[in-house]
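Before I ask anything, let me first share the structure, which is written out below as structure tokens.
Shown here: the complex without one of its protein chains, the others still in place.
Let's turn to chain A:
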Amino acid sequence: MLSVVIESMGLLCSRQRSVNEADNQENVQAAEIERRIAQEVKAEKHIQKLLLLGAGESGKSTIFKQIKLLFQTGFDEAELKSYASVIHANVYQTIKLLHDGAKELAQNDADSLKYVISLENKEIGEKLSEIGSRLDYPHLTKELANDIEILWKDAAIQETYSRGNVLQVPDCAQYFMENLQRLSDVNYIPTKEDVLYARVRTTGVAEIQFSPVGESRKSGEVYRLFDVGGQRNERRKWIHLFEGVTAVIFCAAISEYDQMLFEDENKNRMMETKELFDWVLRQPCFEKTSFMLLLNKFDIFEKKVLKVPLNVCEWFKDYKPLANGKQEVEHAYEFVKKKFEELYFQSTGPDHVDRAFKIYRTTALDQKLMKKTFKLVDETLMRRNLIEAGLL
């Protein structure tokens, strides 16, 4: 499939804007339309197009939400409320995943006893699993929340959660489970943080226009940011956005080096990200496009790397742990960063060398960090514009 997309990409990029030639003089209307289009194009010209790309669950939509929070009006109450059902769905799905996962591990795993849910919780588990497989979830009442909490605290479920990397448990699981009482409140309105944590698998494309006007700056750039789905089937839609892109913001979840893809559980997520980044870099459309690589989910990474060695992933198999604690985290991060850097220079042909490339360490949930990161991205892109205009 990829090859087809690549093939079609080339055609898409080389296609020139068709210009009416002889018809123009004869048809005044056509000329008028042409003029308007030209006007529109001119008006659009100062808008910079940014694409958020990356594999599934790499944090694209979280960044999209952050932009909305940081540079737009944010979420009003109605919007916040609309997230309640999403968050509740996350809770029900998580508990079902963990319950069914525990059952499966209890049957198949060598150390199966660990995963047997205690007798008194079995009934609760069955009930919640049944609810989790429904299309419409019931409202999260206090009683249900209590049941979920009891089950969550079951030793077998906790044991299963620690094996979450094989189960497709969303990253928000722990956060929501710890806040169950608040979530089940009758008057619950999700907070900004809840919304950022909420997991929604994006399908299709969404866009947002914003201008990171700082306190000091007068005329900020205007950006149009596109968010897309990251699963394999979604990627075929990306090519519709590839023309005229100022910068690609590529998200790579560095904590996912021991996880498998949602859409193909035989493929390591980091390996997929590697191939995907390589593919995006080689797009002929992106010859002059800047690349902002966000090594995302650093918060999970710094915890995980101390427990799960980096070299479980094939790409990092030459990694040698150095020390422990904070130093080790830094060491591991630098290693990953270097790998991505190498990949970038490998996949960037000699004719693309003038594009900008920056790597940022991010946690998309962290508002302060994201604000800082965006400021840097903005600065880089402004500088780039000045260079292109010959002013620097």
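Just so it is clear, a contact is a pair of C-beta atoms (placed from the backbone, for glycine too) under 8 Å apart; a residue touches a chain by one contact, two chains touch by 3 or more; residues count from 1.
By our rule, contacts and distances are computed from a predicted model.
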### Hidden chain of the complex, named as in its UniProt record, picked from "Tubulin-specific chaperone D", "Adenylyltransferase and sulfurtransferase uba4", "TBC1 domain family member 22B" or "Regulator of G-protein signaling 1"
"Regulator of G-protein signaling 1"
### Query
In the complete assembly, which of A:Asp171, A:Asp194 or A:Glu234 touches the absent chain?
A:Glu234
#### Entry: Residue, one of A:Val205, A:Val222, A:Ala356 or A:Leu369, that touches the chain absent here
A:Val205
### Task
Touching the absent chain in the whole complex: find that residue among A:Glu32, A:Glu126, A:Asp185 or A:Asp264.
A:Asp264
### Message
Using the document's definition of touch, tell me which of A:Asp136, A:Asp318 or A:Asp351 contacts the absent chain.
### Response
A:Asp136
#### Entry: Residue numbers in chain A that touch the chain omitted from display
1, 4, 7-8, 11-12, 49, 82, 86, 89, 133, 135-136, 168, 200-208, 224, 226, 229, 231-234, 236-237, 240-241, 260-266
